[in-house]
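Not every chain of the complex is shown here; the ones you see sit where they belong.
As written, the chain order gives the labels A and B, with residue 1 at the start of each chain.
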Amino acid sequence: MNIEPLPDILIAPVIRAALAEDLGRAGDITARACVPADARLTADFAARRGGVVAGLSVIRLTLRELDADATVDPLTEDGQTVPAGTALARVSGNARAILTAERTALNLLGRLCGVATLTQDFVEAVSGTGAKITDTRKTTPGLRQLEKYAVRCGGGINHRFGLDDAILIKDNHVAACGSVGEAVRRAKAFAGHLVKVEVEVDSLVQLQEALAHDPDVIMLDNFSLGDLREAVRIADGRVTLEASGGVSLETVRDIAETGVDVISVGALTHSARVLDIGLDAVGN
Amino acid sequence: MNIEPLPDILIAPVIRAALAEDLGRAGDITARACVPADARLTADFAARRGGVVAGLSVIRLTLRELDADATVDPLTEDGQTVPAGTALARVSGNARAILTAERTALNLLGRLCGVATLTQDFVEAVSGTGAKITDTRKTTPGLRQLEKYAVRCGGGINHRFGLDDAILIKDNHVAACGSVGEAVRRAKAFAGHLVKVEVEVDSLVQLQEALAHDPDVIMLDNFSLGDLREAVRIADGRVTLEASGGVSLETVRDIAETGVDVISVGALTHSARVLDIGLDAVGN
């Protein structure tokens, strides 16, 4: 599997905010009304459908906010592909705490597994071609680092995390500079020695102009398959080529076979289906 | 349309957090490298596909964080159904600010319009039946109040906002109380006079037992169409009946025609497609 998990410190604030949103001012009034304060529960977080696991630590971090002594035993690991019916983790602790944490944990975990699962679908679709699948900044507000982690769980690689960690020149930037070449020139002069520069081009002519200024990555936006192939031929390994624009599970293999290095897919984060996960009581 | 918009004060914190996430520590280095500090831009946020507008104020609130003097002219309003190609709003201001705000605004706006659009599909599917479409707590962590607003924009009504504003007794709570009836009894004793009590039942037998304790709402979980019809007959208007469980656009009309009052659909928020919206420069 070989997924390197995020440290808790990057996940916990999201979970605390989500719990606060769900608890409101009065907390879980149903659990307080109906469940004895000292009742115990053991339960499994189980996948109702098959998919890729991502974000298991969400269960532990959510539950521990409500019951510091709860036990959480992962039965799977992030990055693992599981069939429908798989118990992902078993929790045991105060019954109210578990029932209160349930929805917050499921909302986040289901989303992350969903992103990982869709990513894996794309990764498998290009299997053997050498192309890598990458994400975009089209992420859920507040969840970017978690969703990008889920992309890695699904076998993808990450594009920029934000506006500040790489330069990506798009059409509006080119318009402000006058030309693709001038835009890349300015960007390289501005960037520090640890910042990569990528430029989006929409034609082979622009590709040639971009290549002359030696960016790190060139994004081929909405190129036809023929133009992608020609771009690969022209670039000839001098630069990383990223195909972008309207990529779907139907089209991604053909794109990969043109020889591009990376294919970016906004759908990984903005259109993934939540993986259906439920909580099954197994005792108390 | 008649959608009552959320006050800005409920939306602004989400936007500030999303902007912080995208700006990171160094901000938009591409815009700073390639766009003159005093360049101006006028641009339209335009729907690439048809759908229901929800969350237009996101554009203003995002852009104003970066350019307090920018102008934002809404060309549509929340709750309105628009065809593909419709310009939703026109913005004018500092070019860097607009380009920096673009992705943050689009990520949130596209998601809200997506939720509203899917909600409207369900609402139209049950048109004329008397059934209302409602959401669940299966929302995106951190975005619940915004997504529930989007549900209203699409013509739906809102279920609970959290664990604290109504009592909803589910199977695990029933298990802890011993019976549906005892659970409702405890809940009604616990609840204040402004808190409604809903109980989930999974059979007509449980429905009868629940009715005897007079909850405000009974959720019929995964009932067959036949059982739903029978439940409506039994309840005879004494209680609000909510159908729940695996509702899809294919099945929702049949469910509505059984005579239930409300149909809850988790998909509204956990599986809505983002509405594709783009930013088109129209001058400077």
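Going forward, a contact is a pair of C-beta atoms (placed from the backbone, for glycine too) under 8 Å apart; a residue touches a chain by one contact, two chains touch by 3 or more.
The structure presented is a predicted model; accordingly, all values stated were derived computationally and were not measured.
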item: Given 2 placed chains, full-complex copy number; value: 6
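In this section, only the chains that are shown with their structure count from here on.
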item: Rounded Å distance, subunit A centre to subunit B centre (Cα mean); value: 23
item: Residues of subunit B that touch subunit A when the two form their complex; value: 14-15, 17-18, 21-36, 39, 41, 95, 99-100, 103-104, 106-108, 110-111, 137-145, 161-165, 167-170, 172-177, 183, 186-187, 189-191, 195, 270-271, 273-274, 281
